[in-house]
Structures are given as structure tokens and as C-alpha cells.
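Missing here: one protein chain of the complex. Every other protein chain is in place.
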Amino acid sequence: MKKLLLSKLDEWLTTLSETQRIILPIKQTDQVNFGVYAPGAEVSLETLRTVKSAKDAFFPQVENMMNFRSEGKSISVETVPLEEEDFILIGVRGCDEKSFEILDRVFLSDPFDPFYAARRKHATIVTLACSRPDENCFCTNFGVDPTNPKGDVTSWIVDGTLYLTGNTEKGEALIASLEDANDEPVAAQQNKTREILEKLPFAHLDLNGFDGDHLMEKFSSSKWADLSEACLGCGTCTFVCPTCQCYDIRDYDTGRGVQRYRCWDSCMYSDFTLMAHGTNRPTQVERFRQRFMHKLVYFPSNNDGTYSCVGCGRCLVKCPQNLNIVKVIKALGGDRNDN
Amino acid sequence: MQRELMERIRALMDKGVADQVLAWKRGEFFYDTEPAILTKDELGEMVYDSFCGPNLSKYLIKEMPKIENKILALIKPCDSYSLNQLITEHRIDRDKVYVIGVGCKGKIDVDKIRAKGVSGITGVDENGDKITVHTLYGDTTLDRKDVLLGKCLFCKGKEHRIADETVGESEDTSEGSDRFEMVKKLEQMTPDERFSFWRKELSKCIRCNACRNVCPACSCVKCVFDNPNTGVQNKAAANEFEENLFHIIRAYHVAGRCTDCGECSRVCPQGIPLHLLNRKFISDINELYGTYQAGECAGQRHPLIDYTQEDSEPSIVHERGNNG
Amino acid sequence: MPMNQEWKPKIVAFCCNWCSYAGADLAGSSRLSYPADVKIIRIPCSCRLNPLFILRAFQRGADGVILCGCHPGDCHYSTGNYYARRRMTALFGMLSYLGIDSRRTRVEWVSAAEGAKFAETMNDFAKTIYALGENVKLEDLRCKEN
Partner (left out) sequence: MQKIGVFVCWCGSNIAATVDVKAVANAMRSEPGVVYSTDYQYMCSENGQNLIKDAIRDYKLDGVVVCSCSPRMHEATFRKTALSAGLNPYMVEIANIREQCSWIHKDMEEGTQKAMVLARAAIAKVKKNAPLTAGTTPVTKRALVIGGGIAGIQTALDVADAGYEVDIVEKSPTIGGRMAQLDKTFPTLDCSACILTPKMVEANQHENIHLITYAELENVSGFVGNFTARIKKKARYVDETKCTGCGICTEKCPSRKGLNAFNMGLNTRGAVYIPFAQAIPNVAVIDTENCLHFKTGKCGICQKNCSAGAINFEQKEEILERKYGAIIVATGFRPIDASAFDEYAYTQSKDVVTSLELERLMNAAGPTGGVLLRPSDGEHPKEIVFIQCVGSRCSKDAAKGKEYCSKICCMYTAKHAMLIREKYPDTNVHVFYIDVRTPGKNFDEFYRRAAEQYGVDYIKGMVGKVSVEGKKLHVQGSDLISNEQVHIDADLVVLATAIEPDPTARSIGTMLTASMDTNDFFTEAHPKLRPVESPTAGIFLSGVCQGPKDIPETVAQAGAAASKVIGLLSKKELVGNPCVAHANELLCNGCSQCEKVCPYGAITYEDKEVRGPEFRGTKRIAVVNEAICQGCGACTVTCPSTAMDLKGFSNNQIMEEVDAICR
């Protein structure tokens, strides 16, 4: 185990940033999001929950895929180079780290996504353990240990000191230059945190029944109407979610050609998967159901029981009208069925 | 007050005035309230307390076609402006709504409690001007006025501008604040300072559309930004221009109709002070065309669909100075 | 602002059909010159100008946008320019609020008889835009050359 005084963090980051891009939680006008480090940036590792998740580092909200250039009546195609530069992603919490596993299942299986894969390959991930989970956290339900997250490097903040331990060769190399430390303070903190985790209101959600075997039962439940009644159809939950991975591919006519780009899409939107005939989920009830059926039923039934939720709590905190996945789990989980 | 309100709703339902009520219902936490349409049997779920911030008026639009008789609607003083505006725009049929004006003494913003470093919140006790927050990590006492929703700091007053009856007392929580203070401050900056202020804010935008979808004035059947035929449709801002475009046009489309209900800023997940865009329009309209409050009563004609022959010329924008 | 020697501004002039477009025609038949950077789009009335068109012009690379219509009181449709006047005042106020130089947008009333005024207005506006340089704050780089 290595250690670094938080007061020396900036110095370390500055040195690292000379050779690699660093992405970590940065505060901008009161909000903390993952962003590219530049000396002087207001780094905020202590923030439990960034507004957006860490997924942007691999799957940005908007990215260019190819360009078409038109000259008179002819058109030429230009490819966009992949991002092949190493970078470091620091401050990833256990929940967000878990989300990479879920995203990998989508983007790295067939059809393989080279844009995502390139970034994934070039990243060194430094996770950060949680010591002050809040009432909206429920990651433990999804097999996340927030006191001991994975990644190339795992880190803990205890009393103004950052403790780090390498889990991979890449990780070891990154922290090799730091001072050695003993792991007692970390273990003590972990024990204390685990006690709190047990006491969290959503520590033990009943996820029974969310599987392929009960698909139609959940799908046809009459509770969706009430659950979704207040839904505004905004995309907040999907955009702050670390596991939402839907995107739309769009063409932008620049006047000289076309830029083909992809951008996040939200199943909560009325024009999600819009086709020539219209949409196949015409009401918000259906869109709302789609989102949670996907996370809790369709995805696990196609992915060895892995839920497409990591319990980060962002949707609980950010939904303008306080709708969220916990309410859905509580309404439909276990043997709680209709009627 | 919650009990008094519930009894009154029950009595109105018993009288046959309506069989449903648009209200708030209790969620997982004491602070987590959810807009809901409740029948008499579901009234037990209803809640009315310091955390019922959401403006319910817009929900009436989608209920309109379903209502045969009437629906009861709980409307706070500030929400009553939005309701009037929607009636003006024929989105809500006044005859189908029985408006219960509910008293309001300012609503608490749980995000502001969190912003004070309080986490793991499990409960709150209110004691007059103070609130005590219970958390997994101990208790904290805060001044109530420090954690009120942004919109409550610029409260439009305790009057309900539309109501069939009122239940409960209201209080003006504005404490004489000038809601245009920040607009004026921005106007006094240099153009580059203003530009950088808005870049810092708008670059956080994730185009979740929460501001638009919650906005009672943004009630278009189909928004221009969702319509592939408008030439401005997009699902995410590809660059700074599109971030600006969305917010300029959104504010422009509600100019004259925006009641300054503050919902846009309340719901923004990135804390962008969107109301400052709307307030700029309100401030300019007040200054150039006379003070106007959208939604003060139903049937108003707003200043941007009106004119006088003596109106000032657009060059006034430049002449007023500090415009570069 | 770094000034490219080659740089020529793009200026879009929206002109109402009845007064200002005719005023522009008169400037032409009177052989009153103004910079070729100004390109005119004919609209029926100044009230037809949607703020979306102005923003679109900036997005596509315009450096200045001007609206010309009948003088207040002389609108072919009686009241169109009165509405245009309020709308543009509101929009320009917002653009300025966002830090965009208010001199990049302008409204001028030019009658069908004011060919000279049309040419003067365009000369003056072009001069202003040359002095302001390239529109950077409201540009969309995708639409610029390479």
C-alpha cells in the first residue's frame, strides 16, 4: 500500500498530467462532474456522487463517428481516428466501477464498438472507496463493495491522506513512486463503513422475481401506470445513470457535407427509437416501463443475471419529481405482484 | 394543515364535486414527495408539508381529456400564476378544475441541505425558523430560510390568483428581495464576463430536458427541439452553439408567458440558474413595456403579442450600454 | 481579435417585401453601392423573421444579421413591424445578456423610397461588422471551413 497526503495531491496530479490526460471529479459552479484535470482545477474527490457518472470517460455524450464531404455533386467519406492515447481516470466509486462491467457487456460484445474499446484500453482506473454513504446508496444490493472497489488502483481517503494499492501491473506502475504505507487505517475505516452500509434504508432490497422467468408478469403489472404517473419524460435519470448506454446516430448537415455523430438518447423521450411509422411506445407509461424492465429484467436475463443497475442513487437524487428505481423495485420486487 | 386539507378534500369528494385530486404523495423519505392523482381510497397516501415544492399545474393538461366531471387540484400561491396562464392558453379548461388554494410558507430544498455538507439524511424536525436534520452521522440544526427553494426566496406573495377555496395560511417568504438583482448584476458585467458566466453554466447542460418538461409554459404538443422538420432538432448539444441555441430559444418561446415559477432551476440536475434567462426577458419587458406579471389573471394578452406605436426601437439594447 | 487579412464577413439582411426589399432595389437602380458581403433574403414582412432564422445564420457562419422593414405605422399589413420591433428588442436583449455583442444584430426601417438610406445602412452595418471581426461567440465550428 502507498500513501499520499491530500495536500500533495495537486502536485502529484500536475506531474502525472504532463504525460497523460487525467479525468477526475472537478467542481464547476457548485456542481461536481468528471472532467479533465488542469493545474488549478477544483478537484473534489470527497464528493460522494458526481452529477454525471464516470461513464463519460469511455462513452461521451456526443462523439463524432465519420464525416462526409460534398464537392458539387460528389461526396467523399472521411473516417474519424480512434482515441488511442493513455489516460488516467481517478476517483471512481465502487458503483461506477461496476458500471464499466455492464457497459463492457454491451459495447465489447458483438457488434464491437471500436470507439468505446479504444478508450477502455487506454485507461488506468483509480477507484476510490466510500466512507460516508448516504441514504440514497444501495449498491450493496448489486454485489458492489464500496469499501473495496476494484480498478487498476484502489484508493481510500483517511484523515487527509490518500491510501492507494495497485491491483494490476498498470496500476502498480502508476503509484510506484509514492511513499509506502501500512493498511491499518484503511481496514479500520472499512469496518466502520460496513456497519453504516448495513444500516442504510435500502441495504436489503428484494430483487427476487426480476429475471427472465417472470418477464410477462412484471411487464403486465398494472402498477406501472401509478409508478410513472408523475414522470415528466425528461432524460435526467438516463443521463446521470452510469449504466444507461442508449445512443442515437445522427447526421448533421454542415453545409459542406455531413458529420455523422452519436449522442446519448433516452428511452424516456417520446422520439426514442422513432421510426417512419412512429414510435412503438406511444405513452410515458410504456417508456417508463421500458427503462426499468430493461435494467431489472431484460438485461439480467440476457447477461447471466447481471442487473443493469449499480445502486449509485443518482436517479433518486436527481429525478425532478422523485420517481426512481427503488420505488419500482419495492413495488414489483419479490412476490409483490399485481392484484 | 395536512389533516385539515385531507378532510376538506374528502368532504368535497363526498359532496360529489370531484372524485380525484391532483396532489403530492409520500415517497420513500420524508422529503421525497411525488405528484400524484389520488382517488378517495388513495387519499391516505397524500402529503402536504414543507417538501411539496413541485408545481402541479402542468399535470392538469394531460388530465383534461380524461376528466368528465371535475378534478380537485392543490395549488400553491406561486403555482396559481401558472394555472392562470394555462387557462389563458386554453390548455386547461377552468370548468373542469376545482382549485383548492393551499397555504404555503416556503418549501425546503433538500439539495440545499445536502450542499451544506449534510449527508445520510434520515429526518427533519421543523421548529419555526430553525430545522433540525437527523442523519446517519448525527444531527445538524439549520436556519429554515437558508434551505428554502430558490424560488421561495423570490416569493410572489401569499395571494392565490385563482382558487375556488383556500385551505391554510400562507406567508410571503421573499423578505423584500429584488428578484432582478442578479439580472442587473449580470447586465453590469462586461460582455466577455457575461459570456464567460453563461459558458460556465450552460456548458454543464446535459440536455436532459427537465427544465423544458417541467415548465408549465413549455406545453407544446411537440417541441421544436424534438421535431425533425424544424432544422433545430437535436438530442444533445454537439457544441457550445447548440447549448446556447437551446437555452436562448427555450427562454424566448416562454417570454411573456413565463410566470417565473422557478421550476426550471429547481429541477436542473446541474444547478444551472435557468430562471436568470427568463428573468432577463421579464425584466426587459417590465422596463420597456410596463410591468407585467404573466398569470396574474386568466385571459391576459402578453406583451410580446401586443405593441404600442411608441415602443422603443431594438437599438435600445445597444444604447442601454454595457453591451460591448 | 486576430484579424485575418483575407477575412470577409458574412452579413445577412432580411428585408420585408413591401418597403425594404423595394428600397434595396431602388439602391440598385440608383447605382448606390454597398459591400458584396451583404446578402438579402426577402420575407413578406418584418414580422416573418423568426429568431430561429437569426440564430441559424450565426450558426452557419454569419457575422452580422440585420432586419429591415417598413417604418412603424407604414406596415403593409398594418401591424407586422410593431410585433417585429418587440420581438427583436427582446431577442437582442437576450443575446447581449449572453455576452454577444449587440452590434452584430440590428433593425432598421427603410421605406421603398429610401434607396439611399438602404445603401447607407448596409455600408454602416458592414463597417461595424468589419470592426467587430469574426463572430466567435455564436459560431458552430462544424459549419466553418474545415
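For reference, chains read A, B and C in written order, and residue numbers begin at 1 within each chain.
The definition used in the following text is that a residue touches a chain if its C-beta (ideal position, glycine included) is under 8 Å from a C-beta of that chain, and two chains touch if they have at least 3 such contacts.
Here the structure is a predicted model, which means the values were calculated and not measured.
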Partners of the unshown chain among those that are drawn: A, B, C
For the chain left out of this view, which of B:Thr122, B:Thr140, B:Ser203 or B:Asn227 touches it? B:Asn227
Among C:Leu32, C:Ala116 or C:Leu141, which residue is in contact with the omitted chain in the full complex? C:Leu32
From the list B:Asp19, B:Glu89 or B:Glu240, which touches the chain that is not on show? B:Glu89
Since one chain has been left out of the picture, which residues of chain C touch it in the full complex? 10, 12, 21-22, 24-29, 31-34, 36, 39-45, 47-53, 56-57, 60-62, 73-74, 76-80, 83, 87, 119, 143
List the chain B residues touching the unshown chain? 65, 88-91, 219-224, 227, 229-231, 253-254, 301, 304-306
Against the hidden chain, chain A presents residues 70, 72-73, 253, 255-256, 270, 274, 278-279, 282
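Basically, only the chains that are shown with their structure count from here on.
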Chains in simultaneous contact with chain A and chain C: B
Just curious, how far off is chain B from chain A if you go by their C-alpha centres, in Å? 30
So the centre of each chain is just the mean of its C-alpha atoms; given that, what is the distance between chain B and chain C in Å? 36
Would you please write down the residue numbers of chain C that are in contact with two or more other chains? 142
Residue list for chain B, restricted to those that touch at least two other chains: 238
With touch defined as at the start, can you tell me which chain C residues reach chain A in the complex? 60-61, 142-143, 145
In the complex, chain B residues that touch chain A: 27-29, 32-37, 54, 59, 111, 115, 119-122, 136-137, 200-201, 203-204, 206-210, 212-214, 222, 226, 228, 234-238, 263, 266-267, 269-271
Partner chain C, residues of chain A touching it in the complex: 252, 254-256, 259
